[in-house]
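A single protein chain has been removed from this complex, and every other one stays in its place.
Going by the order they are written in, the chains are A, B and C; count residues from 1 in each one.
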Amino acid sequence: MKTKSMLLGLVTFACLTPLTFAAKQDGFNPDISLVLDGRYGSYTNTSDYVLPGFMLGGEAGRGEKRFYLGHSELSLSAKVDDMFYGKLTTAIAEHEGETEVELEEAFIETLALDHGLAVKAGRFFSDIGYLNNQHGHTWDFMDVPLVYRGLFGNQLIDDGLQLTWLAPTDVYFKLGVEATRGNRFPAGGASIEGNGNQAVFAKFGGDAGISNAWQLGFSHWRADIEARSAGTHAHGAVSEVPTFKGESEVNGIDFVWKWSPNGNSRERNLKIQAEYFQRSEDGNIEMVGSSPLESSTYQGEQSGWYVQTIYQFMPRWRVGYRYDQLKANNTGSDAGVLAEAGLVTDGHTPERSTIMLDYSYSEYSRIRFQYSKDNSYDDGDNLFFVQYIMTLGAHGAHSF
Amino acid sequence: MKTKSMLLGLVTFACLTPLTFAAKQDGFNPDISLVLDGRYGSYTNTSDYVLPGFMLGGEAGRGEKRFYLGHSELSLSAKVDDMFYGKLTTAIAEHEGETEVELEEAFIETLALDHGLAVKAGRFFSDIGYLNNQHGHTWDFMDVPLVYRGLFGNQLIDDGLQLTWLAPTDVYFKLGVEATRGNRFPAGGASIEGNGNQAVFAKFGGDAGISNAWQLGFSHWRADIEARSAGTHAHGAVSEVPTFKGESEVNGIDFVWKWSPNGNSRERNLKIQAEYFQRSEDGNIEMVGSSPLESSTYQGEQSGWYVQTIYQFMPRWRVGYRYDQLKANNTGSDAGVLAEAGLVTDGHTPERSTIMLDYSYSEYSRIRFQYSKDNSYDDGDNLFFVQYIMTLGAHGAHSF
Amino acid sequence: MKKFISLFLTSIMLLVAIPATAALNVFACEPEWASLANELGGERVKTVSATTAYQDPHHIEARPSLIAKVRRADLLICSGADLEVGWLPLLQRQASNARVLPNTPGYFEASAMVERLDIPVKIDRSMGDIHAAGNPHVHLDPRRIQTIAKALQVRLVELDPAGKEYYQQRFVKFNQRWQQAMNKWQQQASQLKGTRIVVHHRDWVYLFDWLGIEIAGALEPKPGLPTTAFHLVSLKQTLKAKPAKMIVHTTYQNPRGAKRLSQLTGIPVVQLPYTVGGAEHVKDLFSLFDVTIQRLTGVNK
Partner (left out) sequence: MKKFISLFLTSIMLLVAIPATAALNVFACEPEWASLANELGGERVKTVSATTAYQDPHHIEARPSLIAKVRRADLLICSGADLEVGWLPLLQRQASNARVLPNTPGYFEASAMVERLDIPVKIDRSMGDIHAAGNPHVHLDPRRIQTIAKALQVRLVELDPAGKEYYQQRFVKFNQRWQQAMNKWQQQASQLKGTRIVVHHRDWVYLFDWLGIEIAGALEPKPGLPTTAFHLVSLKQTLKAKPAKMIVHTTYQNPRGAKRLSQLTGIPVVQLPYTVGGAEHVKDLFSLFDVTIQRLTGVNK
């Protein structure tokens, strides 16, 4: 008996050594993950995309017609050592016929600072709101809610520093502050020499019984903006660029509720999610490039919300519904300038209803059908999209 | 003694399994392959490259003088799951002093649809012709035949969908259709809102005895072209851009014959390959940017063929010869406009003879010497190139 | 802005109440390890389990409550071998708790303590949800539990040296009871040797290895992929040539596929507890194997 177990021990040991080596080998190359995203779009509009009452920028847009590629996203990530984690994400995308490589993320993060503290530095998705820090391929719809499109140019990405503290409590409670450069939309050249951008957020969360989990978040974002110009994404080539200078402040609240029978999401699960953001802006709009220079004072009050629910009714298949709405009340000294900046609503309330059905052959492959009744602008339209999202490589994280 | 060796066997076996995994090591990271391509060119011409009778675009060109880099190509590929395969290829290249990242391929493909059916979606090399779907580093010469340069801007790459069916027959017979966006040269903004591009192809193939194999293909390609402009590659900065609008149709036939003694290509092998393409176009040429707008009707008849043979006379060493020729007969209402668009031949028949010698130290490294007597345009020249092509990483496929 | 901050602070007041702690806060990824920690740690440990027997440990989300629990843990006990690859690394990254990171004494990976089976020769995604480091469901072999218990006792002493004698005594007692139970189980299950069983997922490799049971097929066409009608038909063909005694599945797996195959073939379906809490009387590791063997042999009669 003893000999036998020694033997077993020997075999076990013989096994473990190479395995350790195996793990090491793998560990020295960063984890690589590649997302392929292809789409087919169908709608009738030919006009430029606008959102009445909102200056558009960043990646904001409606999607293209017929076959086109979404972002092909390549991520490399690894632990730097036992203290730091690092990640880089690049997206290759076509914008108006030009292939562009975008640097979406390039950050490091502490792993072992302890006491619930963590520091992140570099370029990262801001943690404000619920959806903002999620990569496009994990979205439940092909596009972001209108309020993200209108306020953040789809997503708030910035270069800077984040400090978070996780409380040692039964209820999840996380507090975070961010100080960032603010060069990109919507800060678009924040002042104080590139340090005019701050955010604060708090997140609470927990379980309600074995089948339910929830998270509630509050966010605040502010910037002293030097020169935010409406991006060329939606406006094509314009010679007069409406440019905002002033203060901007966003407050938001987000809520997510997830249910699955006995907490086992494999077979069936339900997700309800809602967010509300409200933005106040105060400053001036200049039409850069106009001669003589046209300008206007500008006080903006914009808000938006959405609510969406996703139901996986059987393995592989999910359905979803989303409703979103925006509101804007912008005033200024020169209505013409505001109109050119896209800040005049003409009484139009942007709103949209979207349904989607998706099929995931495995965790790594998804095909999605989406239909929107889109009244986000006057030329409302019926938008129909088919999309595939396929992930090659490293195992994705199942974040909440 | 026997017990001991059994024991040893047991331990060895126990060890081998994990070790194998260790050596394989790539884990779930995609296969990565990197191609490095460097060149040295020598010729006397200083004039811009033209091909009389053909509008040039895409990657069409002659190659540069002295040391320069070709495309540095990075590929990632993997099975997404047991149903899908995905691949992304980017090329880093210098064009007129600018470093550009080009997205050559970003597609997914079904693996297990069965019944001989397969679907490919995303951006991919079209399967028309024999050479079109081959990556630059697998070409037998440094450059493509003139007919590919003239008709497709080197290679036809597009975003869309491909469906193929492989017949359950002794003779290889594959049928395929493609529907693509057509934004790139030569479709260059196909109409029907980005769905004006279709292709059909059929391929037959088989063996002739143990030492011979062959493949025969027929291709058809068509597009409703909205605005194809001659690329800036060959023309530099021009303020008046000749732009074609109309219908375009290409028919082609391709043939390959391979021989090796007893089918063992390791020592010696021979490859003979020929393709013929014919294009008909009907529409208008406008000089976009001219004032008043100059335009002309345009009926184009263009064709081209090449034949090439490559002989590996001993391991590592290959020689090759290629002859190619083009013909164009373009008519229109305004000869001046056609001339500016490069569509007038002035009786010149583009043709070229090329010889090459290459040495492959291993399957992954190749050094090539190539000489062309190039009469593809009036300022014919003697072109001499030295090229290295080195492949790092994943094992390349030996496709036919 | 000020209103906003005061809202924050009020919320914190309401929700935050730092609780009293035991000697060691143990966070078990699966109920079997929570149970083992309780056996060995007794009153010196306060144990929570991230999952229940009704949840598939492959597919858990790093939800807020789990992050909060890892934040306060002194010791994580998990199966490892990539079973929790989808959520545990994220928990560890988000909890900002240096004590329970990989390669610290506070992270105990059970499957690393024993020899694993099913280590693949090569891997890619076409093989389904496969584990490069081998099959992680090691807790279903009582012999491996024994090895893991010994290693866990050593770890508990390392983290809480004050309780050294306490842990050692509990281990000795546990080990005695376990050895006796193992002898009993082996006797009870002797008739199962050579039995062919259809499984839902390859959760049962270690149990079958221990009892000499053969896997006759799996309801999942590839690990992690749902059953398809087509696959069931091909399984039926296979089972015609080489019949099986029963079809087993866990509490967290949908029984539909098993029932359908049972209709097609007449082979009975057995739900096994799989882990602690997976059946009515399964309160700890002892009753887990009691019930498992009882259900397996119940069919065999």
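One rule holds for everything that comes next: a contact is a pair of C-beta atoms (placed from the backbone, for glycine too) under 8 Å apart; a residue touches a chain by one contact, two chains touch by 3 or more.
These figures come from a predicted structure and were not determined experimentally.
Colleague: Could you list, sorted by label, every displayed chain in contact with the chain left out?
Modeller: Displayed chains contacted by the hidden chain, ordered by label: B, C.
Colleague: Consider the whole complex, including the chain that is not shown, and state which of C:Ala23, C:Met127, C:Val154 or C:Ala181 touches that chain.
Modeller: Considering the complete complex, C:Met127 is the one touching the chain left out.
Colleague: Quick one: which of B:Ser72, B:Ser265 or B:Thr297 touches the chain that's been left out?
Modeller: Looking across B:Ser72, B:Ser265 or B:Thr297, the contact with the absent chain belongs to B:Ser265.
Colleague: If I consider the whole complex, including the chain that's not displayed, which of B:Leu74, B:Ala118, B:Val144 or B:Ala223 touches that chain?
Modeller: Reading the full complex, the residue touching the unseen chain is B:Ala118.
Colleague: Using the definition of touch stated at the top, determine which of B:Glu59, B:Asp82, B:Asp158 or B:Asp324 touches the missing chain.
Modeller: Going through B:Glu59, B:Asp82, B:Asp158 or B:Asp324 one by one, B:Asp82 is the residue touching the chain not shown.
Colleague: Given the full complex, what residues of chain C touch the hidden partner chain?
Modeller: 121-122, 124, 126-128, 222, 237-238, 240-242
Colleague: Where does chain B touch the missing chain, residue by residue?
Modeller: Listed in rising order, the touching residues are 9, 12-13, 16, 19-20, 22-25, 82, 85, 109-118, 164-175, 200, 202-207, 210, 213-215, 218, 220, 222, 249, 251, 258, 261-267, 315-316, 361-364, 392, 395-400.
The rule is short, and it goes like this: only the chains that are shown with their structure count from here on.
Colleague: Could you name the chain whose Cα mean is nearest to the mean of all protein Cα atoms here?
Modeller: Going by the distance between chain centres and the overall C-alpha centre, it is A.
Colleague: How big is the gap, in whole Å, between where the Cα atoms of chain B centre and where those of chain C centre?
Modeller: Measuring from centre to centre gives 52 Å for this pair.
Colleague: Once you find the CA centre of chain A and the CA centre of chain C, what distance in Å lies between them?
Modeller: Roughly 35 Å separates the two chain centres.
Colleague: Please output the residue numbers of chain B that touch at least 2 other chains, ranges allowed.
Modeller: 14, 17-18, 21, 27-28, 78-82
Colleague: Two or more other chains in contact with one residue: find those residues in chain C.
Modeller: Answer for chain C, listing residues that touch two or more other chains: 115, 119, 125, 128, 132, 134, 225.
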